[in-house]
Every structure is written in C-alpha cells, then in structure tokens.
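In this view, the complex is presented without one of its protein chains, the others remaining in place.
Note that the chains are named A, B and C in the order they appear, and that numbering of residues resets to 1 at the start of each chain.
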C-alpha cells in the first residue's frame, strides 16, 4: 500500500512521512549523496582536531562548562559522560510512535552534514528504525532548547546502556543490540553533542500531532455535517458567494468539504420549516474550522522547515570548513504556532459542545427533549456534563506555557520555549476532542433517527451507517459510558474518516 | 497500629480518617443512632409518597426534566433509568483509594438523614468498603455541581450492573456481588438521586489530596533544612524574634519545624564565612511554606465541613417532615481554596528550584560548579532542565479552571465549579513536586558530602542517611534518571517523612 | 459624623480606618506610648553606630550591594542616594486615596519600633496626612517584596525633592513644604531603608480594595434580591433549614441579608405559577456570594495582620537591642488571598450576567423578549454583548499573576509576589462589576415594571425607587450607554447601599 521505504536526504521529510515511519513502521533508506555529506563533514571535524580553535561541545565543555577544555585523549570518556549526565528525563515513557518519530527527525537532519557526527551513528538510527529497536525515552525533562535530557536516552541505548523495547519486550540495550547483531557505538569527538543537542523529540512528536489535527479537523467537518442534518439546519452559510467576497483560505476549504459531505442531502431542498438563521455554533462552523486550518497551515509550514533544517549548535558548515556558534536550537516560531493551534481547537471544541446542546433542545430541533425516544427515557440529559467537563479541560490546556521558565546553567540559559509541554498539551486537547466529537455524533445520529430522515448526504450517509454499526439507536436508557467509548474509538482509529473519504472521493 | 475501625455518624469524619479508610483500608462501622436517623428519614419519605407535593427527583424528574411527573408504579424503573442515563463518565478509572474515599464520603453524609434513601443502600456502602468491592468509576465527566456522571457508576455496581474490582480482579458487578454473598439493591423512590447527587468523588479525592499536601509540606521543610546545610546558609531568618513582630500563623509553624529539624546542626555555630543575607529562595522559605500552610488550613476547614454536612438537593429535613429545594450541591468555597493552594504550591516549587540552582553555583556555595566531584565529571549541569520543565508544568496547572463552563440542561444549569478538574490538577502538582524536591535533595546531599560536614541537625541527619541509602554520592557521571526516580519514590512512599518525624519527636 | 481623628499605635488599624483616613480624610493622631517606642528604638540604633556588626541597609548596602560598607560620614548622602536611586516607579500616578492609604499604612507600622527611624520622619507622615500633602507616587514598578521603587517617591517629597499635590495643585515638594511651614527631612542612618522598605503601597491600596469588595458584595445581594422579584423567582433556596444542615459561614450571611432585603415581598406568598427550581444563577446566588464572603474573610484577616505588624528587614527588636535579618517583607499569604478573591468575584460576575440574560428571556419570566415595552422597541437585546464583554475582561483579570517574576539583584532576589499587580487587577474587576450589576439592576427594574408588581421587599423597594430616580423606565429605545453610566455611578457612589441599609436596619 505504502511505498516500500522512505528515502531520506535531509531535505524532503514531510509530516505525512513522519506518520508513516512512526505509526505505520515503514522502513527508511538513506540517500547515498546525503551519506557522503555526512562522511565529508566527519572528515572536516577530524581535521579540526589539530586546530586549537575553541569549539563548544567539541574541545570545550557544554552549557556553563563551555570554559572547560577537553583533551583529545579524553574524547570518548567525555562524550560518554555527556550522554550519562544528560540522561535526566522523567516519565512517562514516550510511546513507540513518538520514539520512532524522534529518531527519524534526528536522523534526517543529521544528513545535512552540520554536526560532523561519525557516520556509524547515522547508520545506527536507521538500524534502530528498521529493526524496530525502540529505546526507553522518558518524555519529560526538556525546556525546549534542545531536548537534551531526553534524547540522551537514545544515545544510551546506542552505546549499549539503558533499556529498549525490542520484539515486544523491554530489555537492556546491551542484550537487544546483541540479539539484533549490532555493535554498540564507540563515541568519538562531538558525537555526544550531536546525539543530544536537537529538538527531535518535540519535532517528532509535534509532527505526529499535526497529522492528527489534520485528520480530526476533517472528522469535525463530517460530524458537523451530520449535526446539520440532525438539526434540519440552514445551508445558506455554505453558499459559495459569501466566500467570494471574504476569501479567507481556511474557511473556503472547510465549506467546500462540508458541501462535499452533504452532497445530495435533503438539506438542500427548499423548506419552509427552517429557521432564518441558526445558532452561531452551526452558522460559523466553517469559519471556526477555517481558523483551525489557517493556524494549522502556519505551524505545518514551519514544522516542515524544522524537519529539514539544522538545529545544531555549534553548526558545522563543512563546505566552508567552518564551525559556528549559533542559535539553531531555537524553535519558538512553531512552538507559538502550536499554542495558537491549541487556542483554535478550543474554539472548535466549544462550538461542537454548543451544537450538541442545541441538538438536545426542542426549540431548535422540533424533536423531543434530550432526544429521548419515549417519555420514560431520560436519554441525553446528563451527558451534557460529560462534554462540558472535557471542554473545560481543553480551555485549561489552551493556556500558554512557552514563556514560563527561569534562568539556568549559571544564568547562561535564560530563554526557553517549553516545546515538549506545548506539544503534549496539544495532544491531550486532541484526545479530549475525540470524546467531544464522538458525543456530538451520538446526538446527530439520534436526531436523524428521530427525524426519520433518510436522504442524507453522500458523506454523511456513510458516516451515519458506520457510526450506527458501533453505537446503536438509543431506544431506552443504558450505560452511556460504553457508547461514548465506542464513539471515541471509532474516531481515534481513523476508520470513520477513511470510509467517508472513500465514499466522497470516488466520483 | 490503627484503631480497628472507624465509626461513622455523619459528623466527625476527618481528612485523616479518609486517608485511613481509603489508603490503609481500615474498616468502617456505622453508629447505631445515625442509622436510626436514616431509617426515620426513610419513613418520612415513604409517607410523602401519598402527598402530591411536587418534589424534584422524587415524584418529578431531575435537571431540565423537573417538569415531568413520576408515577409510583414507575419508581423502580425510573430510578434504574436514572442510574443508567447518568452513567456517562469517561476515563481514566479512579484509583482504588479514590473509589474508597468516594464511597466513604457519600456514606458519611448519608448518615445525616437528609436523603431519605433506603437503609439497605447505606449498608451496601459499608459492605463495599469493608469487603473491598471497588466499582469501576471513570474519573472524568463531572462539572462539579454534584459528580452525578461518575457516582452513578457506583450505583450501577450496587444494582448488579457494570464492573468492579474485587479480590485483585476486574469482574462484572453481578459476579462479584454473588461471590461476596450480597444481594443487588432493588431501587425505590429517590434512591437514584441519593446515590448520584453528591460531591463525594471530588470531596473524597480532595481529602486525599489535602492529606498529601500536609505531608509534602513537611517534606519540603525537611529538604529545605538539608539544603540550608548544603549551602552553609544563614539561620537568622529562623530567629523567633521576627515571628513575634509579624505573627503570620503558617510561617511560625514552618520556622518552628525547620528549627526542630536543624537542632544541633553546625549551622547554629557562628561563622564568618557566611553571606550576610542568602538568596530569597532560602531566606523566605518559611514564609512561602507558611503561605501554603495558611492556604491549606483554609481549604481543610471547609473540607471538614463538606465531609460532615449535607450536599443533597432536594434536602430532606426529616425532623421537620419537610423536603426543600436548595443549593447544597454548591462547593465553590473549597474549590477556590484548592485553586489558591495550587497557586501556593507553585511558589513552593519555584523556590525549591531556585535553591537547587543556587546549590550548583560556586559563588553561593564555595563548592565546585554543578557539585561536580572531579574535573572530569559533568554532574548536575543538565538536570536543571528537568526540574525547570516540571516547574513549568506546575505553573500551567496553577491556572484557574473553576469558572470555565457553559450553560446546560435547557439553560437551567448555568453555574459550575469544575471541582474534579481542580482537585485533579492539584494532585498532578503534587506528583511533580515529589520529583522537584527529590532533585533538590540530591543536590543538598551532594553539597553536604562535598563540604565534608558531619554535624547535621537531628532531623536532617536522619534524612541525609536515609536518602544516601537510596541515592549514593555521585562520584562520577551516571544515568541520572535512575537517581531521580529513586528520590521520587522515597518521598512519595512517605518513608522519609516518617523516619524524620520519629527522630525529631523522640526527645 | 466620624470620630474627630483616628489614634494610631501600630496595633489596631482596621480596614475601615484606612478607608476613613484615605477617602474621607479623617485626621490621625499618634499614641504617645507608641511614639516613645519609636524614640527608644532610634536610641538603640544610634548606639549600634559604634558597633561593628554588619547590618543590611545601615552600615552595609542593600540588595546585591549588601557587601558594601557604609561609613558614618557618608550616612546622609548614602540615604539620599538610596531614596533617589530607588525612585524608579512608572505611571499612572496613584490616586489621592491610595497615596493617603499608603502613608497611613507605613506610619502605623513605623510605630512598632522595628525600624529605628528618626522620630521626625514619623511626624512627617502625620503632617502629610493631616495637612493633605500628597506626594506624586507612580503606581507601577514594584514586584511585591517591598514596594521600594514607589515608596521612595514619598521619601523624595519629605526631603524636599520631587512633586506633590497640595491644595488642589501639583507643585514641587520644596515649594509645598515651605507653604505648609514644614522643614525638609535631613536623612540619618537607616532612614532611607525605613521609608522605602515596606509593603505599604500594596497594603494601603489593598485595604481600600477590600473595603470596596465588602460594599459591592452587599450591593450584589440587593440587586440579586431585586432580580428575584423581577423573575417572580422561587425563595426556597433561602430557607434557613438548608443552611442548618450545611453551615458554610459566608452563605449563611448572604442568605440572611437577602431575606432581610426581601422582607414583606410578594415573593413569599405561595404561588402556583412559579418554576419548581429556578436556574442556578438564581438558586445558587447566596452560595456564590457566600464564597466571596469566605474568601474576603480570609484575606481581610491577614490584611489586618499586615496593617499591624512589622514588614521590616532588617528588623530592630529594640527591647532586646538586637537587629535581625529576616523575611518580614513577604506578603504572599494575603496576595494569594486576593487572587482567590478575584476568582470568586469572577464567579459572582458570571452569575449576575446569567441572571440578566434570564430576565430577558420569556420562557423564564413570562415577560416580553428583551423586556421590551412594545412591539416596536428593541430594548435590551444588544446590551447583552456589553456585560458579556465586561465579564470576559474579568475572566482574564482572574488569571493568576503572583508567581511570574525572575531572579534579580545578582540572583539574590529570586522570589516575588507581584502584590501591586494583584491588588490592582482586583480593583479593575470591581470597577467592571459596577457596570455588570448596574445593567442587572436595569433589567430587574424593567421586569418589575412590566410585571406591574408593587409589593416589593423592604430593601428592594428602596433600591427600586432610588434606581428609578436615576434611570427611568425604558418606554422606547434610547441611547443605553447613558443609562448604563447612570447605573454605574449610582452603585459606585455607595448611595444605593447606604439607603438600603438605612431602610432595612431601622426596624
């Protein structure tokens, strides 16, 4: 289905590729020209060994220890000490997908030749990915100016220390390397820093999150379409005319998607029973989704740049035979993009909740209160608290976090971005959204059933049928936690999206 | 060690008791007089059956359905539907301790006789606690005006539906009841509401959190004392004179504790090498800890009131034979107290981090940079990122959450407190604090070692020795994640606190 | 009306007193015994001049300069330099009331004898207050560990520099002192620090804010009572029985106030047309107001302690002839109390808004939509946006601020409380609340008029009549900004509260 493997050269890794390698476990290959660069860069670094120019993390210490000289005889031990002392992350353990995304992100940028790392380590990243050796990486401990406290745990595994997951078991790295017939790495000059000094954890996890946002946004559009049918809502806000005189790009795409999902729906028939204007949660949905799209585009563009540019300091310009102290580890632009995206998702969550409330309200739907199928049934009264509490969590998660840090390392490190925390809270927002949208779908499907309306759109009909195969019509009160959980799993699995895409793109 | 069992009467349940029953699994007994009240209240309710006064959740529906009449023949099914339709919580599952604390909190307030619940259900709570039948309760889904979406899952188990943990296995409630030789409850009028309409989840978990704050605060004082010895710090801020002219209660207790832990320490000897005034993170520690104490006292007082007063609506005043619609479910006072407490803990975390940084800084300690034992060792340079990132999380968690909600249930429920979210984020703050204080202890012990100072205080000597039995002196670079984890476990287990208390209270 | 003057002795200054001196310009007198203490303390300080013990801010510098020795011949110039270099506040200028409250707060704690200041300066504070010489004090620039950058501007004026407001004009301090026949102060040892090193600005302004909260809380209760009459609401949540089984102190007081205002109201008559249970914004009002009361009590208690205890460092214990380095400048307990109070006021604002919305909604009131007096009138449709936007600002202001600071003064000052920012944002919350409650009153009065109900409560009748004398019945559309402004002024002036108190306390 997918191409056999993904070819890496440091310049073309996409967010989609990260998903394939990390989640679908597609193999990677290294472009030979890129590997040549790595080798040439290594040669340049080794030539510099004889020079006496002070270079951070090479013949000088790192952080506040940048004033300490490192003797050549001490290179191996120094780099080993660096890996050990930087192994200071705390749990939880990163998931397999995140560990893979991290190794991939670091591997790809190593191919730019800006580190001077020994080529054997580059190959080791490839082996770890393709042989599915997954170091145990604690996910917390980074302030986002290089994820050094966490990436060091990958270095640990490469030198045969620490632990890994391999063939469905957690074992020592030493044992796993042996079973996989790999030699532990013997660290040389600058190797330690090249392994740890990168934002690969936040970038790798960040790329996975962006892929999820892309997908959940389309699911939100599908479920909004379903709700519109549940409401017997007004389609006038989808009119192309409005988007012509106000061409905000994201909302044009969203409206176009919704029109596609609703193709052939009964909603397009003229109808005297409709409200002149629906509540804003319905009317503005494409605008709010459009804002998420606009935000997503901003952060995705910069994430692509991140995945294909150097985040090394010092940075080796091997063609110029220069190594420069710089600030390539700064990732603030896309971290703030994530904060904006979280804020946008918060709005999306909130209008989904408001739509769900409206679907339960007779004055908006003309249907029974709480979509109850009979007088004896309480139905969807109490469940409003569930999604409200999840939206409350999202509101809290949408508070900014990037700028709360203090000055470290003898006052040298007085800026940070908290990239990992920002990325992780975005991931949590998405997880809550699966529940919220799942509950909205429960309501939309119930309203459609009570309305006895069969002429759904091309996309919504598919969504409805699939949804009902997991969560049946609520004909009497039952334990709703089970239904919520089924809805959650259906969305999170991606099946709903896939089936609807298939149905709406086939012609 | 503990009294055989705890006697409940609705009026004397303490936070300490909640900890005993929930964590240490002490049994409960019900005071006979209290049980009589429950029976009398039931009698009053049954008498009201004949009356035609509309009563919310009794002969009328709940929430927006309060306009629906409930016929007597429909009582059982109605109450069953109520339990089912209210079972709408989402994961994660509450821990065993939280489930026990929840059942205890509800049981105790049932004894006030304000619900009119059938006495068999009251006994069922007792059985569940003493036989260790622990319903599976999803922890999220409450907006904090009654934890109805979650407490219903306890009701589920009592009527033989849903799942429970029993004898180390998850099984169906029906099976567990059978094994435990208990009959499922047959619900009568008002029973459903009495089970679900309570804040017992937030109160139960909240009480456990307060117990943890009480303990971690003393640990913070012990570790601060140790750091003061690591720094060779100035003890003048502990001088009783200052507290006499500024008698803020919390800080007096904190300073007194620190003086106790430091009794006989070398710090009290006059010493020309000390700074005139230490950094505020040292100097103001008792003031900041005092603020946590003041906040803790505020919220504990109201939690005690919560644990021993009715949170029922409608509320049965059985002696007056009246049932009144009221707002007893409102818990805002102590929820805002928790928000203040989280804010206070944020300050505590921040000064702990600053102290740790200072302990790594030669200009403050006169010791090697990053407390390195030798020139070759990097030691505690990078670990600063770890605690900084954890403090960043705490800062984020300290953002308020209680007021973010929207209007539900046909616009009737337009106020909320988000009590569970507030309590849960406080619990997360504490968990992060174990790491932060553990890392501070790593630094303090290392500084003491490098200082070759043996004359520690009575309390700090005990703390030092125990700590060093888990985390040895850092003589060369090693994987610090392991040390951090050991320190974390030592604090979280309570062992450090217990041993130091023993040492300092014996003479 | 008020006692001729207030006698200060450092031990009994109340929040009410601060209001009297600051706002009503009551004179102050100094208790002779207290003045004796000041003189004795000065003597002790001067004796210490000969000793060679290093004392911060006395014979040693302050802040990071604490290692610098100050020679006796340099005392005057040093203290003058201190005042000058600490004059670093930025605008806006503090109001007259705040400047007065600040001078009062500092004067009162000087009387404890913990500074060793020269008695002439103590008298100067009294003169400034009683002669109404008000130094120009920029309100911003303090991080809340002593308001040193702002208080220095008072010192400036005392030595005849900077500017003051005097007799309705802004003039140079030199000129004003001359006109008032006062000699500029000649600074001696420790005088500079005694003037600047205090939290008198935040405490003074804070006390004024607490007085306002006390008052606005009662206004909120009056207007809630009026709204209840506008709604024809259910009084069952005011039933004393509920408060007996759930005795949270603040809510008991609130409910008792509301019962008092509603005495003799038509609401107490039994009435079949009422809803079984009103929306929570009505039902829970006394609970939410009670939370504000509980919070207010917490912070008021500690503010009283603040106003009557030493915030000096170093702190002179003149009876023991000792001067100790300490942390008396730490005010975190009450600063966090203010943050909790702001959070509580946010809830109060939100339910006031929800009540106002309900009063505009026919399904809750049985009255015309938006309380329109005729079909042609739009009335209160758009105004909902106004109070919503003001509530949004309050939500934003309720975000915490105390813990965002960084390490200063060569890393010595690594803790702060941001007391002034916290106090100031609480003041802004209150200002917005006058608008919100004013608009609620506009709705309540309009609903009462449309309902043609004359039997109002004892307190509400007074409130209604007074309100209608400022804001007449809306019989057709008019510029509502004018009405809002009138309502705002009526509340802010205190007149409404005063009149209603008079009416309800006379019987």
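Of note:
Simple rule for what comes next: contacts are C-beta pairs under 8 Å (C-beta built on N, C-alpha and C of every residue); 3 or more make two chains touch, one makes a residue touch a chain.
These figures come from a predicted structure and were not determined experimentally.
Among C:10, C:113, C:135 or C:162, only C:162 touches the chain that is left out of the view. Contact with the undisplayed chain is limited, among C:32, C:247 or C:381, to C:381. Considering A:236, A:465 or A:505, the position touching the chain not shown turns out to be A:236 (whole complex).
Only one of the listed residues, A:7, A:123 or A:326, touches the absent chain: A:326.
Between the chain not shown and the residues C:89, C:116, C:188 or C:250, the one that touches is C:89.
Although one chain is hidden here, its contacts on chain B can still be listed: residues 399, 404, 406-407, 411.
Residues 61-65, 68, 74, 77-78, 80-82, 84-91, 138, 140-143, 148-149, 152-153, 156, 161-162, 350, 353-354, 357, 361, 369-370, 375-379, 381-386, 388-393, 395-396, 399, 401, 404-406, 408-410, 416, 418, 420-421, 425, 435, 476-481, 484-485, 488 are the ones on chain C that touch the missing chain. Taking the whole complex into account, chain A touches the unshown chain at residues 54, 56, 60, 66-67, 112, 114, 145, 234, 236-237, 239, 241-242, 244-248, 250-251, 276-277, 279-281, 283-284, 286-288, 290-291, 294-295, 298, 302, 305, 309-311, 315, 317, 320, 322, 324-328, 330, 332-333, 336-337, 339-340, 343-344, 346-347, 350-351, 354, 358, 361, 364, 395, 398-400, 402-403, 407, 411-415.
Everything below uses one rule, namely that only the chains that are shown with their structure count from here on.
Mean C-alpha position of chain A lies 46 Å from that of chain C. Mean C-alpha position of chain A lies 33 Å from that of chain B.
Chain C has residues 399, 407, 411 in contact with two or more other chains.
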